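Removed: one protein chain of the complex. Kept in place: all other protein chains.
Right, chain A next:
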Amino acid sequence: MNSKVSDRIATGVFVLLASIIVLLLVSLFGYILVRGVPHISLDFLTTESSTVSAGGGIRDQLFNSFYVLFITMLITVPLGVCGGIYMAEYAKPGKLTNFIRSCIEMLASLPSIVVGMFGLLIFVNTFDWGYSIIGGALALTIFNIPTMVRVTEDSIRSVPGELKEASLALGITHWHTIKTVILPSAFPGILTGAILAAGRVFGEAAALLFTVGLSTPRLDYGNWNPFSEDSPLNLMRPAETLSVHIWATNTNGIIPDIDAVSAGASAILILSVLLFNLIARWLGSVIHKKYTASK
């Protein structure tokens, strides 16, 4: 075959493959939004879910998802940022650093269900917390920490070396340099990474099945005392999240409007992920402009 013809054919194939990927995304998003958005209403968002009859909402699940996400990020971000600073600034090349890198790599490649099983073993059974928000948040932390460390390390490494050298040359200590020079310049990257990681946590279900459980107790949204049994802020209560709810209604739900509830909830999940993505991009570019005075 003529080499020019085969070049044309190959180009056509690559264009086709790329369009498959784009088409896939468009049809997935399109399907979920077209099916799900009609089911989203204020009523759907603000009524309790039902286990037997139609017309249940997702109020508690939605709140649980955001609350678990919040607690997870509260633990993950400081821990991950500190870990990233260690890896970028303090770790000396050698056996120990290699070992830490292997640990991060391993945590990153753990199947999320295995993380969930570990959570079940430690937090639910050994510590005897039962299904609890804090157990779920800690399991998600394990699952999320490698991302946070990598994002922080990459952002710190991409800070120009001159900034650090200039600061050290002025007699500022290493830690003070990190705090006042390096971290502010790395901040946009860390923030973007953290928001994207939050999107992943928001949709995670397998690690939560065995750690926060499949039920939510009756909640009293007027009760803000985190130590009270029916307070939504109680860390020791079970809390079914939105993605777990979608799974549970589809696998062993008996409500007649399974499809409507899952479609609506899926649309909410997708829209949240989309929102997380857009916020990450927008904030990243805004802060970048502000810090670097570039357009």
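Here is the rule we use: contacts are C-beta pairs under 8 Å (C-beta built on N, C-alpha and C of every residue); 3 or more make two chains touch, one makes a residue touch a chain; residues count from 1.
Rule of thumb we're sticking to: contacts and distances are computed from a predicted model.
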Which listed name, "Cellulose synthase operon protein YhjQ", "ATP-binding cassette domain-containing protein", "EfeO-type cupredoxin-like domain-containing protein" or "Phosphate transport system permease protein", is the one UniProt assigns to the chain that has been left out? "Phosphate transport system permease protein"
Hey, which of A:I58, A:V159, A:L219 or A:I246 is the one touching the hidden chain? A:I246
Touch assignment to the omitted chain, from A:F66, A:Y86 or A:F187, lands on A:Y86
Full-complex contact with the absent chain, from A:I58, A:I142 or A:V159: A:I142
Note that chain A touches the absent chain at residues 3-4, 6-7, 9-11, 13-18, 20-22, 24-25, 28-29, 31-32, 35, 79-80, 82-83, 85-87, 89-91, 99-100, 102-107, 109-115, 117-118, 120-122, 125, 142, 145, 149, 173-176, 178-179, 196, 199-200, 202-206, 209-210, 214, 243-244, 246-247, 250-251, 259, 262-263, 266, 269-270, 273-274, 276-277
